[in-house]
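All protein chains of the complex are present and in place, except for one that has been dropped.
Note that the chains are named A and B in the order they appear, and that numbering of residues resets to 1 at the start of each chain.
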Amino acid sequence: MNAAVGAAVESRSSPLATLGRLVRRNVWTLGLLVILALLLVATKIIQPSYGPAGIQGLAISVLPLALAAAAQTSAVLARGIDLSIGSMMALTSVVSARLMDDQTEGFAILVVAGVLILGLVIGAVNGALVVFTRVPDIVVTLAMLFVWAGAALLVLNTPGGGSAKWLSDLTRGPLFTDWLPQAAVLLVAVVAVIWIPIRRSRLGLSIYAVGSDPLAAFRSGVSVTRTKIFSYMLAGLFSAIGGLALTATTGIGTPVPGPYTLMSVAAVVLGGVSLAGGRGGIFGPVIAVIILSLLRTDMTFLNVDTNLATVAQGLILVGVVMVGSLIQMRRER
Amino acid sequence: MTRGTTQHLLDASGVSKRYGAVVALKSASLRVLPGEVHALMGANGAGKSTLVKILTGAVRPDEGVIEVRGTQRRSHSPAEARRAGLVSVYQEPALIPDLDIDSNLRLTGTPINPFRDWVNQLGLDALDLTRMAREVPLASLRIIDLARALAIEPDVLMLDEMTAALPANLSERVLDVINGMRGGDRSIVFISHRMIEIASVCDRATVLREGETVGVVDMDDVDAEDRIVELMLGEIAEELSDNGVRKGAPERGSDGGPRIEVRGLAASERLRDVSFELYPGEVLGVIALEGQGQDELFDILSGSIRPVDGQVLVDGKKVSFRHPADAIQEGIVFVPADRAEALLMQRPVRDNIALPFSVRLRRWGPIRRSTEKPKVDKAIDRLQIEMRAQGEVRFLSGGNQQKVTIARWLAGGVQTMLCFDPTRGIDIRTKHQIYPLLRELAAAGAAILLYTSELSEIELACDRAIVIFGGEVVAEIDAADADEGTLLRAAHNLKSDALLPEEIVASAHSGGSASEDPGEVDG
Partner (left out) sequence: MSGVADATTTTRPSWMTASGIRTLVREHPMVPLVGLLALLVALSEVIRPGIVSPNWAGVLLRGAVPLAILAACQTITMLTAGIDLSVGAVASMSGFLVATLVGDTGLVLAIVIALAVSALVGLVNGIGAGVFKVHPLIMTLGMSLVVLGLANVWQVMRVQTGSGVPTEFRQLGANLFFGFIPVNLLLFVPLALLVIFTLNRTGFGRLLYAIGDNPVASRLSGAKSWQVLAVLYLISGVLAGIAGFLFSGLTNTASVTLADSALLPSVAAAVIGGTSIFGGRGTYSGTIIGALILTVISSILSSLGYPEAVRQILFGSMIVFVAAAYTRITTD
């Protein structure tokens, strides 16, 4: 047709425009970073002695939570939800602790590899059940929450086992400077190494596509079945890393699931990932977890009953979801 | 109809599909020659979309053989069908709302340069590939979807109601492009309700009725259109079509003012400025092409959404509905086109009809059967709802289901009823039960607003009709003068002596463009 129209389709734009778009698309994550910075300042004011040791402790306590959040994000982005994350972490943790107990450091490498595969497998079981039974994700994973927790109890009836020294060392101590905990570096490295290549690939696009509009995704030639199973496998993988992190940081395996499932849902919502799927990224929830942990730390500094901190977390979860859906309703009107 | 030795590009035969007890396709066949634009036609529910879904791998057939270029294909997913050379563009654009256009293209592995060429040819200006699909207007999305399909050069491209809801300038371009494909190596299967479009771009038409292929018509034949209509309707049409229901002139309630008065109503981008009056005792028809604001109008009147501007007066009193319950309180009830929006599919007929009796807080207590049952029975009787199967509503036929949605309101007594295309996709016998019913209700003093996508219904059931175009009322026509030609012209916002759209289409080929742009397509 004519040349004027021919030039109109643009895919490349100026760097400034690209930056602007990046900011616009990640405005929630950037907002969370600002909140985190403010909170760190507030912590320093409340507790002037807060320093490298505090950051260190924070990073270690955040590590498993953040991995749980990453796991939940994988499932939620594809319009799923995984309530079994806590017990998958418990299962992988006790398996690793039991296998590594009194074994050589070298054998532990095999154990770590095996546990990662275990994570992929149990995630695949969750995903396959969701896809092939056509039972809602919530119900399947709620049931699997108990199945995996039961399995964990069969592996280790009481907390026990051990962790390889090199694995524990990975999560302890600072790197380069006192202010940079190794656990934080590990977290960022793990999430980035797994997530970024996937996000860039067609598989990552498929996850967003299935979460955003399953019918359109199907019609675009995406296999909804495979994509969903994959997203649950990813959730299983992150949970397994979380389980290893639990073993590494505590030195033992605990068969009773911690509060990780609930925290991961809260983190996902706080982290700007839509529970309806398709929107958000993995770093938002990770930052949200740090914020939630820091809030808890601050409350102890302020001598607030830790039980009230639980109440606060519940209220924050409910409050954020409520506000989120209010915004959604406004937008639809 | 096979033309000697010419090999078919697509040859599907004996295709059947049933969903539980419902037969969607009995024995459908579709044979498409290389280089032809082939229309697939049939009344609503005839099985067109099921056939397309089967051909593009979205649905698995129970039986049937599908051959592409002489090789049998079995596609279990759209991805496989795509590899076999079969691609469809659906009414709902298959773009992922939360991905930008560029990612959408990558997702489907669409080559970018051909895509751009097609977008340009289709006349979509200034497309920013970094925009999220959700931010792009619907009309543009459909064009993008089409360009994306064209770019991968499928053997057979299936277009499902492609031009519906497209502004005139874009649909002309689309028809141009389709025309340009004729005589090549590839083919297009074109699904549309618009006979004029079919006549202008298609070579042949396959007609489906009740899940069966009932005939193939050569569009060059002189009486092609009549034959298609004949095939689509079958014998029942002849039997009933002259049996008009409306008798005599409309009797407008002489005593008083309008039941509903609408003044300058506006909502969203589609409904801009609509005013009219609806009187007790009349059936007022509403005619509009798809997406001219009629959906929003009915949603406002039924209390589902709130207007941005304008007023609604009921019996001269200004009202503002915040919930459908408020409209029902004012005696305004709504029969939607989509029965999936109206029915409790897993509940029995009686529960469906009795539902409105229980919605108010003070009726939450024990159900008073003695007062409820007679009303429900009477409504079932009056609509002759099939009650042999006492089970769930989802096992009823489409016609019976629609009767249940109407019966629900009859049971409580009707003052004002809003019917949005109530006969869509139901059998012709039920249709001819619904028209007299509407007349009876009106005769008993009810006010009825009837939007219909079938122009012939205006003459059959209405007293007068208003025509909405571009979000405004552009004409009011007495039912006595409402022959389909007049209505069609009015619906396109054409003067009665103006060209019909087919002539516009024809003139588009010679470079001219007649009509203005009613939609809003920004890029």
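The rule is short, and it goes like this: a contact is a pair of C-beta atoms (placed from the backbone, for glycine too) under 8 Å apart; a residue touches a chain by one contact, two chains touch by 3 or more.
Given the structure is predicted, the values throughout are model-derived calculations rather than measurements.
Of the listed residues A:V147, A:L170 or A:I194, the one in contact with the hidden chain in the full complex is A:V147. The chain that is not drawn here is touched, among residues B:G316, B:P374 or B:G391, by B:G391. The chain omitted from view is touched by exactly one of A:T18, A:T104 or A:T133, namely A:T133. The chain omitted from view is touched by exactly one of A:S14, A:S49 or A:N307, namely A:N307. Touching residues on chain A toward the chain that is not drawn are 81, 129, 133-136, 138-140, 142-147, 149-154, 157, 262, 265-266, 269, 275, 305, 307-315, 317-318, 321-322, 325-326, 328-329. In the full complex, chain B makes contact with the omitted chain through residues 18-23, 45, 210-211, 302, 304, 323-325, 328-329, 334, 336, 340-347, 351, 354-361, 363-367, 389, 391, 397-399, 408, 427-430.
Everything below uses one rule, namely that only the chains that are shown with their structure count from here on.
Between chain A and chain B the centroid-to-centroid distance comes to 44 Å (mean Cα coordinates, whole Å). Across the complex, chain A meets chain B through its residues 1, 5-6, 8-11, 13, 21, 202, 205-206, 208-209, 211-213, 215-223, 278-279, 333. Against chain A, the residues of chain B that register as touching in their complex are 56, 58, 77-79, 82, 88, 90, 92-99, 102-104, 106-109, 112, 116, 119-121, 123, 125-130, 305-306, 523.
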